[in-house]
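Notes for the one structure printed next.
The complex appears here minus one protein chain, its other protein chains still in place.
Just so it is clear, A, B and C label the chains in written order, and each chain counts residues from 1 on its own.
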Amino acid sequence: MRDNPVLRVVTKITLPLIFLFALYVQFHGDFGPGGGFQAGVIFAAGFILYGLVFGTEALRAAVPAAVLRLGIALGLMLYAGVGVVTLGLGGEYLAYGTLAHTAAHGQHLGIFLVELGVGVTVAAVMVAVFLAFAGRADP
Amino acid sequence: MSAAGLYNYWIVILLMMAGFYVVISSGNLVKKIVGLNLFQASVFILYISMGKVAGGSAPILREGVTQFSNPLPHVLILTAIVVGVATTALGLALVVRIREAYGTAEEDEIHQQDESL
Amino acid sequence: MLIEAINIVLLGMLAVTALAAIRLHDLFAVVMLFGIYSLLAAVVFVVLDAVDVAFTEAAVGVGISTVLMLATIGLAGRHEKRPAHRPLLPLLVVVVTGAALVYGTLDMPHFGDPNAPVHQHVVPRYLQRSADEIGIPNVVTNILASYRGYDTLGELTVIFTAGVGVLALLGLRRRRRERPGPGQSPP
Partner (left out) sequence: MIAAQLPALQVVVPLLGAPLCLLARKGNTAWALTLAISAVALLVATLLLGQVLAQGSVAYAFGGWAAPWGIEYRLDAVNAIVLLIVTGISTVVLLFAKTSVAHEIRPEQQVLFYTSWLLCLTGLLGITITGDAFNLFVFLEISSLSSYVLISLGSDRRALTAAYQYLIMGTIGATFILIGIGLLYMVTGTLNMADLAGRLPELTASRTVRTAFAFLTVGIGLKLALFPLHLWLPNAYAYAPSVVTAFLAATATKVAIYMLLRFMFSVFGAGFSFGAMPLPTLLVLLGAAAVLSASTVAIFQHNIKRMLAYSSVAQIGYMVLGMSLASSAGLTAAVLHLFNHALMKGGLFLALGCIAWRLGSVRLGDLAGLGYRMPWTMAAFVAGGLSLIGLPLTAGFISKWYLVLAALEQGWWPVVIVVVAGSLLAVVYIWRVIETAYFRDRGEPAPPVQEAPLSMLLPTWLLVGANVYFGIYTDLSVGVAGQAARVLLGTAP
């Protein structure tokens, strides 16, 4: 698969589209179906495609282990951190209304941030799981 | 009268039990995990079925629609699907390690190796 | 009525897929059947108005889970050993469990009934007031991220746990040869 030039070129063209679609799903959950989880999965699918076509070593080089760990931790910290911020602002845990001047604004901002957190951790975990399984396959 | 309204649920129960049967009857570690997934996916259908309102539509608010299906089971099942895939990933990782340590993914062969110690 | 008919047909197809998965011993085929099962389930979800769930089931069931299962049978072998005899105890357990569930359906509200208790108590507020209280048209997102946002934090923690677990079990680097034999803890 790795020596097929057509596949490599097509992948290089497709990848930006996949990431764009992931971003669309990430930020469009307000109106249609979608949200952080689905976006994270699509994002990870892009990386996994890259790994399948260019080899898992190339993917390991592109996303080092330390970055993956950071991503896995950061998304969850963002979500849980939003709750801590609302505590600090005098509301209950995850009471987004306190985040902005009006409750509705605060809700929008809060949902935006937690969905982002979901997307980051899900994408990082999926890529890590793929690499972990792939690492066992190579003799 | 009663049969018509419950018929759906009975098929879903059949699906759930098919998955459950695979989990507890199969001796292959991978197939057990597949069974768990079948079992859980069928439970998801049970939840979503109870949220359906005849004549309702997807719970996205828009002009001209007044009758919606129940969104709460959808939310619960979104969470449950994610929990399910997390379990699957962990279970399969365990299977890979067991296969490396024992050279097999069959329950009875693993059991024999541990017995012979 | 049409929806119900479509639903019954889909559920029938699901049943056939599940029963085939029980009978087959080639794990590759079993996993493929599972992929088909997830796809059919996603269609059922669309028919039942759960578009978000359908999207996720397609991404997870057909995508992630199936790929992981294929990867695993690539590493662990694709053939299931045939059991020496048909296990009777599992069959008994399943029949009893199924019978209990069918017994439980007898007092259930009927499929699609708009007056069922599930549609009465908690949910009307989400449908009627979330537009004012939160202001996002997709009610599922409102409940998921705000009303029950704490559940979703838990859900993300589950994913995090799975990530940590897979890293602990398999590691990110290429495999090193390790402890092939049995034995007690090292000295």
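As a working rule, a residue touches a chain if its C-beta (ideal position, glycine included) is under 8 Å from a C-beta of that chain, and two chains touch if they have at least 3 such contacts.
Everything numeric here is computed off the predicted structure, so don't read it as measured data.
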Inset, instruction - Specify the shown partners of the omitted chain in the complete complex. - result: A, B, C
Inset, instruction - Taking the full complex into account, find the residue in C:Leu33, C:Leu48, C:Val140 or C:Ala162 that is in contact with the omitted chain. - result: C:Ala162
Legend entry - Contact residue for the chain not shown (choose from B:Asn8, B:Asn28, B:Ser69 or B:Thr87): B:Thr87
Legend entry - Chain not shown: contacting residue from A:Leu7, A:Leu23, A:Leu52 or A:Ala80: A:Ala80
Inset, instruction - Kindly note down the residues of chain A that lie in touch with the hidden chain. - result: 69-70, 72-74, 76-77, 80-81, 83-84, 87, 90-97
Inset, instruction - Spell out, residue by residue, where the missing chain touches chain C. - result: 100-101, 103-109, 116-123, 125-126, 146-151, 153-155, 157-158, 160-162, 164-165, 167-169, 171, 179, 181-187
Legend entry - In chain B, positions touching the absent partner: 16, 20, 23-24, 29, 32, 36, 39-40, 43, 46-47, 50, 73, 76, 79-80, 83, 86-87, 90-91, 94-95, 97-98, 101-102, 110, 114
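Please note the rule applied: only the chains that are shown with their structure count from here on.
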Inset, instruction - Report the chain closest to the protein's overall CA mean, measuring from each chain's own CA mean. - result: C
Legend entry - Rounded Å distance, chain B centre to chain C centre (Cα mean): 4
Legend entry - Whole-Å gap between the CA centroids of chain A and chain C: 21
Inset, instruction - Compute the distance, rounded to whole Å, between the mean C-alpha positions of chain A and chain B. - result: 25
Inset, instruction - Provide the list of chain C residues touching at least two other chains, using ranges where the numbers run on. - result: 51-52, 56, 60, 64, 68, 71-72, 75, 137-138, 140, 144, 152, 159, 162, 166, 169-170, 175
Legend entry - Touching two or more other chains - residues of chain A: 31-33, 37, 129, 132-133, 136
Legend entry - Touch list for chain C against partner chain B, complex: 3-4, 7-8, 11-12, 14-15, 18-19, 21-22, 27, 30-31, 34, 37-38, 41, 44-45, 48-53, 56-57, 60-61, 64-65, 68-69, 71-73, 75-77, 80-81, 83, 87, 90-91, 93-95, 97-98, 101-102, 105-106, 108-114, 116, 118-119, 122-123, 126-127, 130-131, 137-140, 143-144, 148, 151-152, 154-155, 158-159, 161-162, 165-166, 169-170, 175, 179-180, 182
Legend entry - Complex contacts: residues of chain B adjacent to chain A: 58, 60, 78, 82, 89, 92-93, 96, 100
Inset, instruction - Using the touch definition up top, name the residues of chain B that touch chain C in the complex. - result: 2, 4-22, 24-31, 33-34, 37-38, 41-42, 44-45, 48-62, 67-79, 81-90, 92-97, 99-101, 104-106, 108-109, 113-114, 117
